[in-house]
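Shown here: the complex without one of its protein chains, the others still in place.
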Amino acid sequence: MTLPDTIVATRRRRRRGSSFAKAVLRFIVTAATTFLGLLAVTFFIGRVVPIDPALAIVGDRAPAHVVERVREQLGLNLPLYQQFWIYLKQAVTGDFGTSVLTTNPVMADIARVFPATIELATVGTIIGALIGVPLGVLAAVKRGSIADQIVRIIGLIGYSVPIFWLGLLSLLLFYARLNWVAYPGRIDIVYEYTFTPVTGFFLLDAIWQGQWEVVWDLFRHIILPGALLGYFSLAYISRMTRSFMLNELSQEYVVAARAKGLSETRIIWFHALRNAAVPLVTVIALSYAGLLEGSVLTETIFSWPGLGLYITNSLQNADMNAVLGGTIAIGVVFVSINLLSDLLYRTLDPRTRR
Amino acid sequence: MSNGSFGPLLTVDDLRVTFPTRTGEVQAVRGVSFTLGKERLGIVGESGSGKSQTGRAIMGLTPGHAKITAKTLAFRGRDLLGMPARERRDLRGKQVAMILQDPKYSLNPVMPIGRQIVETLKTHEKISSSEAKKRALAMLEAVQIRDPERVFSLYPHEVSGGMGQRVMIAMMLICGPELLIADEPTSALDVTVQLEVLDILDKLVSERGMGLIFISHDLRLVSSFCDRVLVMYAGRVVEELASADLSKAQHPYTRGLLNCLPTIGSDRHPLPVLDRKPEWAL
Partner (left out) sequence: MSHQSTSMGETLKPYSRAWLLSDRPTSRNQARLGRAYIIWRRFAENRLALIGLGIILALLVVAALADVLAPHNPVQGDLMNARLLPPGTPSYLLGTDDQGRDILSRLIHGSRLTLFVVVLVAVIAAPIGLIVGTVSGYAGGWVDAVLMRITDIFLAFPKLVLALALVAALGPGIENAILAIAVTSWPPYARIARAETLTFRNSEFISAVKLMGASPFRIVLRHVMPLCMSSLIVRVTLDMAGIILTAAGLGFLGLGAQPPLPEWGAMIASGRRFILDQWWVAAMPGFAILVVSLGFNLLGDGLRDALDPKEAGQ
């Protein structure tokens, strides 16, 4: 459960400092050090932890001179800090080496599979927010009631269930038994020839091209993994919504709104929720980042051709370049969303706006 | 302004507000009775005396888990406790309004000031947006805000406390209520601003012929502002007197409160301490 901590962290950063320039400077410093740290950790994992990366590539039966040549090619004979410098320079230019499995540059592979993951995580977040926010509001308004308890238990189960297991069972039920959804994958083989995606976001492309049959097929493919990821973000979003709403509903402006004669509906959904929305946006952004991570296991179950499946496939084949490249890609997006949500918070709250 | 019905504006008889807690019930208000016409009534008491809960019970703003009972709680002869929630809500903001203590917390921080005032109007009257804005600007002017157009589009955090409280007054009075409950309306403000805000309140209350319940812990302020004063202690009214007769107060608690006020030229040593006898709370 990393997400709440990140919120604490961003809040801590938020409280200090007032001037805009300072905030921008701190934003840049935070972003730079975090990305640097990210690369340092992956460098450490890729170059330092394995006893000999060269051996990992050529295998331990290779003749000594081959190993030596690979070592030189990799720059392993240089001191660590020089290796790190080279690694940094390559990473900044988007060079993460070549994938052993696909023989493509890792960066090209990532660019190809990432849209699928983004699409899935977006659908998941939309489902999670659309259901999670109302549930959280309901739980807060009816605090202590049966409805509150049910929302709480739904959330707790979301925090406790292994996503890959739930994925398997839901496939069993909705695909194999009920046949409501399509088989694992992203698109039916039939359409792979008639449909040419442009952006990589299949749903958008199909809608744009007006191919409604394809849209329907895509929907039947994405709905189950999307709903599954949606459940996870729902668990988190509803819990945080409840807590924010409880806080807002105890504020004096709510009493004032009642004194004005406003209806409870308007007070809850317009006044209180509009105030709770300020921190909620951060929560939803963070849960989006969390789904990128959750996609690793979900994509494996649903054969979803995204970054998660790419990483796990590379793992099975000991393709370290691809694994680390994927890790960095997810890390970079994760950190970026984290940082952006902080900026978003500022624009939503008139008190911090300029 | 009066719509023809005479008799008291507000009748309160044996009002009780009870909060259930883990250790049993706590009575915050224990049998408060009074009637109010088009006059200014002050309610004075220390914190926890039940004065704010009395005001909120009249408004219908008591938290949901509390229990309210009264022999009579009537506004213009209409039973407040028996009426449907919907009707009660329509009353709020339109005929009965309330000013809260601190504008820093009682105005919605993420909504521009103008929209908050217009919202009261639109809740109670069928009115076009441009008309509503015009009325809101006029109201802002009535609470002596010099640049209404500018303030209209500001957010609450962008105005000072005194200005915020004026906005609060504007927001609550825009529909022309007949009864106003002011719950410590100046306690959160700077002393210099207090007088300005009181002045505005004073003028609006006389001009519009409203009934006023002024809740405060400040006996002197209340007695100078109101016609009549109720002194509350531990959920009961211990004394009721006209402001002019303050010096004739009988109850030892009121006398104690009065003694706490410094007067020029008298010796203040030792400082008097408020006596609280348990039997007063019986």
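Every chain is named by a letter (A and B) in the order it is written, and numbering of its residues begins at 1.
Throughout what follows, contacts are C-beta pairs under 8 Å (C-beta built on N, C-alpha and C of every residue); 3 or more make two chains touch, one makes a residue touch a chain.
On a predicted model such as this, the values are computed, not experimentally measured, just so you know.
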Chains still shown that are in contact with the chain withheld from the display: A
Residue among A:A23, A:A91 or A:V335 touching the omitted chain: A:V335
Contact partner of the left-out chain, one of A:Q83, A:N104, A:Q211 or A:S243: A:S243
Hidden partner chain, residues of chain A it touches: 1-2, 5-6, 8-9, 30, 33-34, 37-38, 41-42, 45-46, 49-50, 143-144, 153, 156-157, 159-166, 168-169, 171-172, 176, 243, 246-247, 289-290, 292-294, 296-297, 300, 311-312, 315-316, 318, 320, 323-324, 326-327, 330-331, 334-335, 338
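To be clear about the criterion, only the chains that are shown with their structure count from here on.
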Distance from the mean Cα position of chain B to that of chain A, given in whole angstrom: 51
Of chain A, residues touching chain B in the complex: 251-253, 255-263, 271, 274-275, 278, 348-351
In the complex with chain A, residue positions of chain B that touch it: 56, 59, 61, 89-94, 97-98, 100-102, 105-111, 119-120, 123-124, 155, 157, 168, 171-172
